[in-house]
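The complex appears here without one of its protein chains, the remainder shown in place.
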Amino acid sequence: MPAIEVVLYSGAIGLSIIGLTGLLLLNNVFRMLLALVILESGVNLLLILSGFRLAGVAPVILPEQLSNLSAIVMNDPVPQALVLTAIVIGVGVQALGLAMILRIKAQYGTLNMLKIREQLEFDLAVQSGVATPVSAHSPVSLASGRERQLSNHKDEQ
Amino acid sequence: MDNIVLLVVLPLLAAFLMPVVARSSEVVARTLGLSVLFISIGIILNVWSQSGQIDSQAVSIVIGGFLPPLGINFYVDQISLFFALAVPVMVLLFWPWHRATSIREYSLMMLLTASASGLILSGDLFNIYVFYELLGIASYSLVAIQGRVSAVAASFRYLLMGSVGSVMMLLGIAIIYTQTGTLNLAHLSLLAPEKLNNMLGLASFALILTGMGVKAELFPVNSWVPEVYGSVSSNLAALMAGLLSKLAVIVIVRLLILLFPQPEALQLMGMLGILGVLTGELVAWRSRDFVRMLSFSSIGQLGLIFLAFSIPGEMGMMAGIAIALHHMLVKPALFMLATGWRGAVENLSGVARRSPFVVLLFIVLILSLLGIPPLPGFWAKYLLMVGLSSQDGFIYTLGMIIVPLAMVIEMAYLFKIVMIMYRKDNDEPAVNNSNIVDDSNIVDDSNIKVVQKHSKWGLAIAASVAAMLIAIVLQLQPASDKLLSLANQLSDRNYYISTVFPQIHTVRMQSIK
Amino acid sequence: MRNIAGLLFAGGLAFLLLVLASYLPYGQTPMFLGDAILAHAPGEVHTANIVAAVLLAYRGIDTLGELSILFTAAAGVGLILGHRSLRSDSAGVNGAVNSEQHSGFITTRAVDLIMPLLMVVGFYIIFYGHVTPGGGFQGGVILATAFFLPVLVRPGTRIEHGVITLLEGLAGSGFILVGLWAMFYDQPFLQPIFDSFLGTGPLGSLWSAGSLPLLYLAVGLKVGSELAGLLVTVSEVPELSETNISDADDINRK
Partner (left out) sequence: MSVLDDLLLFTALASVAIIVLRRFAFISKFSVVVYVLATVLLIKMSALGYGGEAVYSSFTVNVLGQVLQWRFDALSWFFALITLVVALFTALFMSGAWGDKYRKEHSKEAYGLLQVALILNVLSMLVLLASGDLLSLFIGWELVSWASFMMMALNPDKVARKAAIKYIVYAMAGAMAILMAIAMTYNMTGSLDYVQVMQGMAQLNNSQIAVLVSLYAIGFGIKMGVIPFHLWQATAYAETPGAGAVFMGAISARMGLYALILVIVQIIGLTRVAAIEIPYTFLDMQNALAWVGALTTIIPTYIALKQNDARYLLAWHGVGQGGYMLLGVMIADSIGTAGGIMHVFNYATYQAALFMTVTAVIYRTGTSNFSKLGGLVTQMPLTFMVMVVSIIGLAGIPPMNGFVSKWLIYRALLLDGQPLLFVAAVIGTLGTILSVYKLVHNTFLGQLRLEHQDVREAPLSMLIPMLGLAIIIFATGVMPGVVLDWVAAAQIAIGIAPVEHNLGGIELVQGGLNMIWVTGVMFYGFAVGAIIFYFLGGKSKHIHQYDNYAGGHFLTSKVRYHYSNHFYAGLMHLIGGWYRNIFIKLEYALVSLVSFMSQLSENFYRSSQPAMLVAAIVMLALWYIMSADGSAPVLVQGLQGGMSK
């Protein structure tokens, strides 16, 4: 069955690459998180494919099969357990990322990765009391960011 | 011996129970975590004292009663026992006493402890992945809750990098599983020469290296380091730079030894190590901020460790372990000193007059970091250089040139700080650095907070580290013997396999094969 | 520049991964572990659902790890979103607005009716996890949904976190305690216990598989409470500023 093989493998890899491309090209952090979800599901698909066996059935023993267990071809149960674990891990990461996005949005007022990075660098520089590194982007955003930063400081104190 | 498992389980139990207990009594909940740490230390010391043979003999501990490769096992040898001891000790040392925000933070610390112990002890590939992820999520959370929103932003960027990395690692594990159909490290190691000694095996190594490399501050996937260390408290930074990165390195090395015998794998790691040393030290040279400097220096040191471990043979293994252990001692101590010296290095002017003892401590630490004989750092560098020069390849020759260069650069910036510290107060205005573009970027003085007071605890840690370094100098001979035995045990594949599958189990092994 | 680099790397990676995938065996992977487990599991742990056997018995500590991951994530989310900056303005404004944003009568009543059914389904899936495809994770997610639906139809409802905290803490420690129980009998940690009281029934019946159903119950409760906690915590975040989330994606792409 070469056809289905190609579809499955290229589907799994294509899914991961769609996710990865999204991560690389998007600027919106929320969309980046969604892209991460797609990436993870692509890899999970690949992982579960590794447990597939031609003509195999799900690894659940039905009562009527008990008599001739050895005759049944079952798929590998291990990757299924692994994928279950991996999915749950993915959920944890996504939840955490979402919470961070909410917090960032609330305080930086933006979801744009470039602006967040700029603001982050500015904050780090302010905290340590050194001048900010030269930015390729307009100084306007820095200046406005600084005002916001100062107001945040007031909030936090 | 079996209660080594408790090192992982008890912290988890404590983490789960702490929020529950805190509802009735906050104090009990807090002591719960600490007592678990003490119990962990007690367990390890007990194991150490009880079975003197741990020095020569490793042990495999079965979990769930299913013998490997079916079940998951913990592998306890000298180096994992050492790190398993280091985990609770260092967590205890860098416990966030001062910021009692929420009981959940302590809970996170306990989870960090559990995952770190699990990571170093585990003998199963996927189990390593699970603990690695747990470690990752616990550290993202811990970074993100450090108060300021900048910590959250840094942590988010860290999370993105880390989770893409771990997805890559999962991909690598999937490839390995399709090739071998097993996950136990010893079993994989048994099958590796036959099944993984090909392009797919190498590709999975590259993927796993990238994934684990995020936490191990491997060269291209370490851009989170300065952001995160710059925005978290020194305690956490010390823990992350000192302990967590080394754990990831040791796991990578273990996988490398057991699963990937190809020279290309070593070369790949060595190349990334060299680039890490070079870029880390170069950027540190430029940075004007003490903590940022330490973070980049940490990147550089981790690069050295990777380079050292990429040298085949005993010398490289010894060098790698030596540099890793040395950095594990020195970097946290430096971060502890940084608690009092946060901010621009220019502000440190005249510190030496106010606290000469602290500056002296700092000098001892950085001298060892730089590898000045006879301090322990020197012996590590010496091993590295001898190891590098014993190899022929292009990468090792390059390393031979880059490492001394990086050391000179590291010296230059560290001693620039020392000289600033010994400067007379206000004898010259702070040098405006050339980065300032226009007035809008100049930071108000009101925002600069240079706390000139160290916590006593941090100083005590730094002082004891310095004392330890000197003690090692006085005990060079036993220390080098110990290092040799550690290296031998870590690099012995067959020993690992025969420990996990002693003769009794071979029958069952046959049935699996 | 960045887009070009991104496309380059992603495209290159796609190509290389496809090349790698062409080497992967399809449908005939070596199954050392899988075969051995398939052969031993019915006899050793008496579960009809062999995935459950892998999850709870053979790789029990993995499952413990993943529970911890959920717990960590929940704790992290709680701490991040519990920050003052997100809390300060939520109390006054939200309550007023949200009472008017009440969902309609039909939805509310439907949810009230569905909720207990969902609970039952969830617990069914958990309890039969070792016999049928299903188990703690799946059931836990359904439990969380059941718990969360009322919140969804009544935005602004304040949920007492105490119950969730208690549940997640106790469920997690329950899992560990079952594992430690084995250690009392000088067995390794997480060794399944087959005892006169615990499931000694024939394979495929509910009352089989020793202590594994207990573990699955702990997993289900844990997953349910963690997810519910996560959802509730996120739902309590006050609405962010008026700017639509996608508006922020306006970076000048030149």
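Order as written gives the chain letters A, B and C; numbering starts at 1 within each chain.
Basically, a contact is a pair of C-beta atoms (placed from the backbone, for glycine too) under 8 Å apart; a residue touches a chain by one contact, two chains touch by 3 or more.
Note that the structure is predicted; figures quoted are calculated from it, not measured.
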Displayed chains in contact with the omitted chain are A, B, C
Touch assignment to the omitted chain, from B:Met168, B:Met212 or B:Leu329, lands on B:Met168
Filtering B:Ala206, B:Ala241 or B:Leu255 for touch with the omitted chain leaves B:Ala206
By the contact criterion defined above, which parts of subunit B meet the unshown chain? Give residue numbers in ascending order.
157-158, 160-161, 164-165, 168, 198-199, 202-203, 205-207, 209-210, 213-214, 219-224, 226, 264, 268, 272, 278-279, 282-283, 285-287, 296, 318, 367, 370, 372-374, 378-379, 381-383, 385-386, 388-390, 394, 400, 404-405, 407-409, 411-412, 415-416, 419, 422-424, 427-428, 476-477, 480, 483-484
Go through subunit A and note every residue touching the omitted chain.
20, 23-24, 32, 113-114, 117, 121, 133
Which parts of subunit C are in contact with the chain that was left out?
2, 5-6, 9-10, 12-13, 15-17, 19-20, 22
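Just so we're on the same page, only the chains that are shown with their structure count from here on.
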Does the chain-touch network form a line, ring, star, complete graph or other?
complete
Farthest chain from subunit B, comparing Cα centres?
C
Rounded to the nearest Å, the gap between Cα centres of subunit A and subunit B is 25
Per the C-alpha means, the centres of subunit A and subunit C lie apart by a whole-Å value of 17
So how far apart, in whole Å, are subunit B and subunit C when each is placed at the average of its C-alpha atoms?
30
Please set out, as single numbers or ranges, the residues of subunit C touching at least two other chains.
24, 29, 31, 33-34, 37, 59, 62, 65-66, 69, 72-73, 76, 80, 85
List, in ascending order, every residue of subunit B touching at least 2 other chains.
126, 130, 133, 137, 140-141, 144, 149, 152, 177-178, 181, 183
Interfacial residue positions of subunit C with respect to subunit A in the complex
2-3, 5-7, 9-10, 13-14, 17-18, 21-22, 24, 26-29, 31, 33-34, 37-38, 41-42, 48-51, 53-55, 59, 62-63, 65-66, 69-70, 72-74, 76-77, 80-81, 83-86, 132-133, 137, 203-204, 223, 227, 230, 233-234, 237, 240-241, 243, 245-246, 248-251
What does subunit C use to touch subunit B in their complex?
20, 23-25, 29-37, 40, 44, 57-62, 64-66, 68-69, 71-73, 75-76, 78-80, 82, 85, 162, 165-166, 168-170, 172-173, 176-177, 179-180, 182-183, 187-192
Note which residues of subunit B are touching subunit A in the complex, please.
126, 130, 133, 137, 140-141, 144, 147-150, 152-157, 159-160, 163-164, 166-167, 170-171, 173-174, 177-178, 181, 183, 226-227, 230-231, 288-292, 342-344, 347, 433, 435-438, 440-443, 447-450
